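One protein chain omitted, others in place.
Labels for the chains are A and B, by order of writing; each one numbers its residues from 1.
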Amino acid sequence: MSAIDFSDPATIALLTDALTAAGVSGLEISRPGGQLRIVIETGNETRIDVTTTTQPASVVQPVVLKAPMAGHFCPGRSSRSAAADRLPRSVSAADILGFLRVGPILLPLCAGRAGILTKQLAEPDALVGFGDPLFEIEPQS
Amino acid sequence: MIATLNNHMPLREIVPAAQGRARVSSIGARSFLLEAPGEFDLAAQRRIWALSQTVRGWPDIAEIVPGMTNLLAIFTEAPEDPDTVVARLLEAWGNARSIDLAGKTIEVPVHYGGEHAVDLPALCDLARLSDREVVRIHHEATYRVFALGSAPGFGYLHGLDPRIYMPRKTVPSLKMAKGCVTIGGMQTGVAMLTGPNGWNSIGFAELQMFDPTSPMPAMMAPGDTVRFVPARIEL
Partner (left out) sequence: MIEIVETGPFNTVQDLGRPGYRDIGVSASGAMDPFAVRIGNILVGNEEGAAGIEVQTFPFSLRFDRRTVFAVTGADGDPILDALELLPWCAYTAEAGQVLQLKHPPTLARAYVCIGGGLDVPSVMGSRSTSLRGSFGGNAGRPLVKGDRIALGKSADIAPVPASGLAVIEPAVALRDVFPDLVDGTLPVRALPGGEHALFPDDGDAFWSQTWKISSRSDRTGYRLSGEPIKPTASIEMRSHGIVPGVIQVPPGGEPIVQMSDANTAGGYPKIAGVIECDLWRLGQARIGSRIRFVRSTHAEARAVEQAVARYVEDVRTTSEMVKRALRAMA
């Protein structure tokens, strides 16, 4: 069963034919790698939706932490030193990953979720704008 | 507590800072101390009072603290050139004419002798006077408030009869009560805080002379006249 690739057009065509022949109006298959939905509509074209997730479900989409306003990007927990922390590393939701510096003011950048900090997307001390990506975190439950 | 060491420090006399000419020195960058030349007397203090009135009105002054024939002027910011400030102060001193402050008269009822008069016997020995004589000399004199300082509301009183001058103790009393009537060198005063004190106690005054919640917290002001009135003599 698991050997069948539901995203293969040949497989879908085969299933569609089989469903039509059987007089069944539709089919929905959900599997860890994605979802297949076939709706047979009499007199119209058959609708086929394939949704695929590229990874197994145990790994979810990375989250990008963005700049809440314009400022200079200062990675690192300490405002005293910009010593680069090693990547990737695991972080907890409350961890401060860095700061946005505006003049003498520092806006802490909080991870906001537990996970693996995989990427730093801006250079230290770079001037970033509102919404610019700063970090990438793979969330972990 | 460190404060106690300076407590009521003043009066073992006293080398005038400069003969003939006033002297100005700095404390930190914002404060300047002008010291009057000459004797420690009412004439010099009257000129300090006049100087105080002038300097108080300067726009760049944060606070002034008149002392014993001297004045500390605290400025709002550090001057670029301190010599200018020194010159201004010396000029103001040169122009300061003796004034007499129209002070009020304060009568302080005193319980002479008794449990608080711990240093009265030593003073009698030093002065070679009887306790009755010491008490009489103390309460018959009229005193002027030269300045306040050292403790909230504490007035340095000038006018003590030289027969009952008594140097500060080298080892202070550790816990002298607030209200003790004391002699320190050539001055007298009333202790405003309970604590270590190097002055010599000869009696006790109930009168409250400092109230931080009052619009005028200190009863005494420079220029006031003070009389000690014997409420009770317990010898």
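Here are some notes:
Just so we're on the same page, contacts are C-beta pairs under 8 Å (C-beta built on N, C-alpha and C of every residue); 3 or more make two chains touch, one makes a residue touch a chain.
Treat the numbers as computed from the prediction; the structure is a model and nothing was measured.
Contacts of the undrawn chain with the visible chains, over the full complex, involve A, B. Listed residues B:A22, B:A50 or B:L193: the one in touch with the omitted chain is B:L193. Between the chain not shown and the residues A:V60, A:I96 or A:A114, the one that touches is A:I96. Looking at subunit A, the residues touching the absent chain are 68-69, 79-80, 94, 96, 99, 101-110, 130.
As for the chain not pictured, it touches subunit B at residues 1-3, 5-7, 9-15, 17, 23, 25-31, 33, 35, 40, 62-72, 74, 77-82, 147-154, 156, 192-193, 195, 212-213, 217-218, 221.
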